[in-house]
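Here the structure is laid out as structure tokens; the discussion comes afterwards.
For this view, one protein chain was removed and the others were kept in their places.
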Amino acid sequence: MRLSISHETAYHYDDEVRASIQYLRLTPHDSERQHVLSWHLDLPKPVRAQVDAFGNILHVLTLEGPHDHIVISARGQVDIDEQREAEHEDGSPLPYRRFTRLTEADDALISFARRHGAKGDRAGLIALMNALGDHILYSPGATEIDTTAAQAFAGAKGVCQDHAHTFIACARSLGVPARFAAGYLFTPGSEQLECHAWAEAWLEGAWYSFDVTHRLARPERHLKIAVGLDYLDACPVRGVRRGGGFAQMHAKVVVTPTVLDQ
Amino acid sequence: MLSRTASDLYWMSRYLERAENMARMLDVSYSLSMMPQDGRDGLDEIAMPLLITGTLEDYLGRHGQMHAERMLDFFALAADNPVSIYSCLGAARASAHAVRGRITADMWENINASWLEIRGIAQQGLNRYGMSRFCEWLKERSHLFRGATYGTIMRNDAFRFIRLGTFIERADNTLRLLDARYEMMSIKALDSVDDESAWSYYQWSALLRALSSFEAYTEVYRDAPAARPVAELLLLRADVPRSLRACTDEINRILSVLPGINGRPAQRRVAEMDARLRYTGIDEILEAGLHEWLNAFIASIRELGAAIHTSYLEVV
């Protein structure tokens, strides 16, 4: 499947910003599942691409001098191998076994994982994925970006990010390395791509995907942009600014996919 | 130098200078309040330092009415008064603490010891320690700190920002003190107390003593203090260390040697002020109205302070 993507993010500030810096993870890289044919990132000024701690492509945008808006746009074409289930990668998966603040497993998550995840094999994790999908109702607005796995689980409501975090917390509590994946999801017939998050777990020497929100154990409709220990490592934009007062940040996302048959 | 460091050095010396000036103010008011007051209790004298520093309302809000002992304590040692001498010394010490690495051991030990001592004095209470003794003590600590500064720190930008803070604060203080005393005299003048009276003599000489300029005055004018010569001495004479002219002179010199081009707005401002004082006679000032002139200059000093801030102390 070939996807043609165009993604524009515009930030408008009520007050002038004196200086800002942003970590941007908006560029996919080649892997066994996806091949990037072309990709352009338009930023207010040219920025060198670097590879971050997790192997993601990172742009660090620093802007000085007063500005009241920032427009960032990404567009490109990517081929996705829909048949491939898992991806191999160099490097040990063990660092993905540690917990983070957002993925700490409390007693409830630990016992939930034991009950549904069994031994932490693929079948067990698929069962866990489905059980989590049943338990945490997809409901936008019920959680915040800094809601922890334990909080989302206790509230039994959340969005894809919470699904991913709870899955990761459970998998790690079973001793399985797991990580957060962020990117786009294509829904057939909708002509729309959406920003999405899911989890990956390390089984039999490869990373397998687990999309709790859609109960998908195969990432056939997923374009992966970044991975990390949790949302904070993999999120598309993370920044701070000086000035701007208590300004509101407005983000506008326009995504137009084109699906071409090969 | 780091902008934050420069800011802490600048405010360290500003607060210390402020504490010293307040002690000087207090000393004078306290002694004047002891004088025969034709049936008055001297309360308005004691209220004067509060009036000058704009804290009288705050005091009345907290304590209801004028009460000599309470006013003195509020002004000198109250920890809950953010502009008491105690609080100023605390702020100076906190700034010094923040730049502990940029001042000499002698300077730090000096200001830290002052802080520890004033806490002891506050515990004893002003009454037991003694009012005049307290004012003397504070002036002495300030002299000591200045001595330690002059005697031990390198003549670099740290030294310059310390001096900058001192002279901005001092210029502002001289203007305010002169203005307040002059206002008091004008009110009295309506009661037809002439310039030759003993009362007037005490008022002007008290002001001169508060600014350590009494000796300078007698040497220059060899006459009893009066409005015109006192104003001339305190505003226009470059050789009197606490005069306005001496302060702007110093500020001008310091700003002209600070590195970089950030400082141009501040440099231009002080050069203009310097020229204004250099080429003005006291009669021109009195004709314009001393009170109006002083207040315009207080505003100029405030703007200069703001320009120094944006130029050096909070560089983005």
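Odds and ends about this structure:
Chains: A and B, in written order; residue numbering restarts at 1 for each.
To be clear about the criterion, contacts are C-beta pairs under 8 Å (C-beta built on N, C-alpha and C of every residue); 3 or more make two chains touch, one makes a residue touch a chain.
Please note the rule applied: contacts and distances are computed from a predicted model.
The chain absent from the displayed complex carries the UniProt protein name "Circularly permuted type 2 ATP-grasp protein", chosen from "Phosphonate ABC transporter phosphate-binding periplasmic component", "Circularly permuted type 2 ATP-grasp protein", "Thiolase domain-containing protein" or "YeeE/YedE family protein". Note on the chain not shown: across the whole complex it touches A, B. One of A:97, A:196 or A:222 touches the chain omitted from the figure, and that residue is A:97.
In the full complex, chain A touches the omitted chain through residues 19, 21-23, 47-48, 50, 52-54, 58, 60, 62, 64, 91-92, 94-95, 97-98, 146, 229, 232, 238-240. As for the chain not pictured, it touches chain B at residues 1-6, 97-98, 100-102, 105, 108-109, 112-113, 116, 157, 161, 258-260, 262, 312-313, 315-316.
By definition in this document, only the chains that are shown with their structure count from here on.
Remark: chain A and chain B have CA centroids separated by 60 Å (rounded to whole angstrom).
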